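Here you go, one structure.
Of the protein chains in this complex, all but one are displayed in their positions.
So, chain A:
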Amino acid sequence: MYRNAPKSVSDPSSNPLDDICPVCKSNRYLNPSLQFLINPECYHKMCSTCVDRIFTSGPSSCPVPHCGRTLRKKGFRKAFFTDLHVEREVDIRKRVSEVFNRRQDEFETLLDWNNYLEEVESLVFDLVEGSAAEKTRAEERLREYRDAYREEIEGNKRVGKEEVEGERRRERAEKEGARARRLAMAREVEEEKADVEKGKRDLLERLANSDGNANAITRQAQKVILKKSSARRNITEEVLASNGSANSGLTIRGLKKKVAPVEEKPYDPFGGVNITPARFTVQESYDNEWLGNAKKDTRHMAGGYSLQEYYARTMFEAFSGLGVFIEEEVADRGQKGDPSIGTAAAAEASGGKINIGHKMEIDDVF
């Protein structure tokens, strides 16, 4: 009663009808255990007493005037929604979705999927809100579809069930895992406490029995305790790590399955070109009075500076171009290049431009 009170305030018009059985007119005020039932055949509500009274002896017609549908007791149930229109629509939707249970991945394009959804929705609308003719037409379509695609519907149903099942299993496993972790943690804390206790007891005993330096003994005992606890921590970390690789404790639902990417090779800035020097090999270390400081100084090393880089660069520069004979190579270039060398007339003709040498064309700045 109290539960219904606020509802009656929010919706006063439906209030008196909510509490009175339309068949026997018994009132909730007089009978607090009054319970209303409906039958999805016609969605007329009546109290459980009426249902018992009318339908116990077998199927009978609905007692509501002008309805006259034959109802069975088995069909009666409690309404989930107060508004019976909603109740009815939900039932219809359930029925339709059992038949039209296609999944998005069965469609080739998003547009097709959306068209299908729209079709289903208009069917549902016809069933819920349509006129009698529309309703029968929709029912007809529903039946036709069910007959036509019986196997596929069954298949999809199975898949859906499996999915739900899998979801449930995963949830259960997660809960189990969490519980196990909690337990392990608690056990660990217990163990640590016990260890500390034991250590303290040992220490006291030793202090009582030996005549050594009290301070030294205390310090040693402390060290032992620390060592133990750190060892335990290491073990638990290892366990966690191994667990993590097998079945990570935290799973995030709804992730797409990932294909393991092909392992990338380390990036080669030279694009596969081999730049191993031919004329020298860089040694591990060179004696050089100038570099003596740099070798030892942490200020050089801290920034990631490597003397190897310096060695490689100096050695490279010492031999880079040793076999390049400019006199020959450039002379070749001159012959191949444009023939404008020394054509002063051309330079004069081009006005403000000096045109000299191979591609040496310079505009006058000022």
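In this section, a residue touches a chain if its C-beta (ideal position, glycine included) is under 8 Å from a C-beta of that chain, and two chains touch if they have at least 3 such contacts; residues count from 1.
The criterion applied here is as follows: contacts and distances are computed from a predicted model.
**Student:** Would you mind picking the UniProt name of the chain not drawn here, from "GPI transamidase component PIG-S", "Aldehyde dehydrogenase", "RNA polymerase II holoenzyme cyclin-like subunit" or "Reactive oxygen species modulator 1"?
**Tutor:** Checked against "GPI transamidase component PIG-S", "Aldehyde dehydrogenase", "RNA polymerase II holoenzyme cyclin-like subunit" or "Reactive oxygen species modulator 1": the hidden chain maps to "RNA polymerase II holoenzyme cyclin-like subunit".
**Student:** For a quick check of understanding: of A:97, A:230 or A:288, which residue touches the chain that isn't displayed?
**Tutor:** The missing chain is touched by A:288.
**Student:** Based on the whole complex, identify which of A:55, A:76 or A:311 touches the chain you can't see.
**Tutor:** A:311
**Student:** Hey, which chain A residues sit against the chain that's not shown?
**Tutor:** 271-280, 283, 286-288, 290, 311, 313-327, 329-331, 334, 341-342, 344, 347-348, 354, 356-357, 360, 362-363, 365-366
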